[in-house]
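Read the structure below first, then the notes.
Here is subunit A:
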Amino acid sequence: MARLEIGQIIAVLKEKLPEAVSEEVLDGVDPVIVVKAEQWAAVAELCRDDSRLGFDLLSCITGVDYPEREEGAEIEVIYNLDSTANLHELTVKVKLPRSDPRVASVEGTWATADWHERETYDLVGVIFEGHHNLVRILCADDWVGHPLRKDYEPPDSFHGIKNVIY
Partner candidate 1 sequence: MTEAKIRTEEMLLNMGPQHPSTHGVFRVVVRTDGELILESQSHIGYLHRCFEKCAEGNNYLQVVPYTDRMDYLCAMMNNWGYAASIEKLTGIEVPERAEYIRVIVAELNRVASHLLAFGTYGLDIGAITPFLYAFRDRERILKIFEKLCGQRLNYSYVRIGGVTFDMTDEILSDIEAFCDYFDPKIIDEYDNLLSYNGIFISRTANVGVIPADLAISYGVTGPSLRGSGVPRDLRRDAPYGIYDRLEFDVPVGSGEMGQVGDCWDRYMVRMREMRQSIRLVRQAIKDIPDGPFCDKKAFRGVKPKAGETYKKVEGARGEVGFYVVSDGTNIPYRVKARAPSFCNISILDKLTSMSDVMLADLVAIIGSLDIVLGEVDR
Partner candidate 2 sequence: MNLAVFTTFLGQAGQAIEEKVIEKGIVDFAADYSTKWDGGGEGGLFLAGAVRWLVETYTVPDWVPLSSVINGTLGAETFPELGGLLITIGMVFGFVNIFAIGAVWSERKVSAHMQCRLGPMEVGPHGLLQTVADGLKLLTKEDIIPRLADKTLFAIAPAVVFAGVLMRFVPLPFGDQLIASDLDLGLFFVAAVGAVEVLGVIMAGWASNNKWSLFATIRTATQMVSYEIPIGIAFVTVILCCGSFSLVDVVNMQGGTLTDIDGEAHNGWAWHWNLFRNPFMLILAITYFIASLAECKRAPFDLPEAESELVSGFHTEYTGMRFALFFLAEYAAMYLVAAVAVVLFLGGWWSGIYWVDEIGMGTDTWLASWLDGVLGPTLTAVLGVLIKVKVFLTKAFILVFIQMWVRWTLPRVRLDQMMYVCWKVLLPASLVCLIGSCLWELATGGASFFGFGIVVK
């Protein structure tokens, strides 16, 4: 149980799942690894269960929409993992196509992913496969569109309530 550097973390991941990590961005402000969408569930399990990694806390799930990017990787889902015992952290990205953003749900791995994934679905429109109750959480159930998509246009009215723009 010790704090690992990002290189060591990647090494552990590659040792177990050599194919999973598709990209490593280590020169940014935070080091980021990009994981293939279809491998993400396995990576998540590994991150939590491997005692060297011990990422037991999922801090945050962020969905970002980049409509100008190349086809097939416009939507990024970013997972911020944290270890309460080892005190290291990891940022994992999954890139998804904008037309059909689907990624495996990790609510079985971290229970907190339940609400975070619902929120990301609600606001960015990422579909988390295997989530037991993927419905809107912050917006109303019958809201149309995903507000944090860059091409989102707010409706003029909602159930007769006018959208007043100051």
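A few points about this structure:
Operating definition for what follows: a residue touches a chain if its C-beta (ideal position, glycine included) is under 8 Å from a C-beta of that chain, and two chains touch if they have at least 3 such contacts; residues count from 1.
In picking the candidates, the idea was that all candidates are chains of the complex that A comes from, given by their letters.
Quantities reported herein were computed from a predicted structural model and do not represent experimental measurements.
With subunit A as reference and 1 or 2 as options, the touching candidate in the complex turns out to be 1.
Residues 28-30, 32, 56-60, 62, 64, 78, 80, 84, 87, 89, 91, 110-112, 114-116, 119, 123, 136-140, 147-148 of subunit A are the ones touching candidate 1 in the complex.
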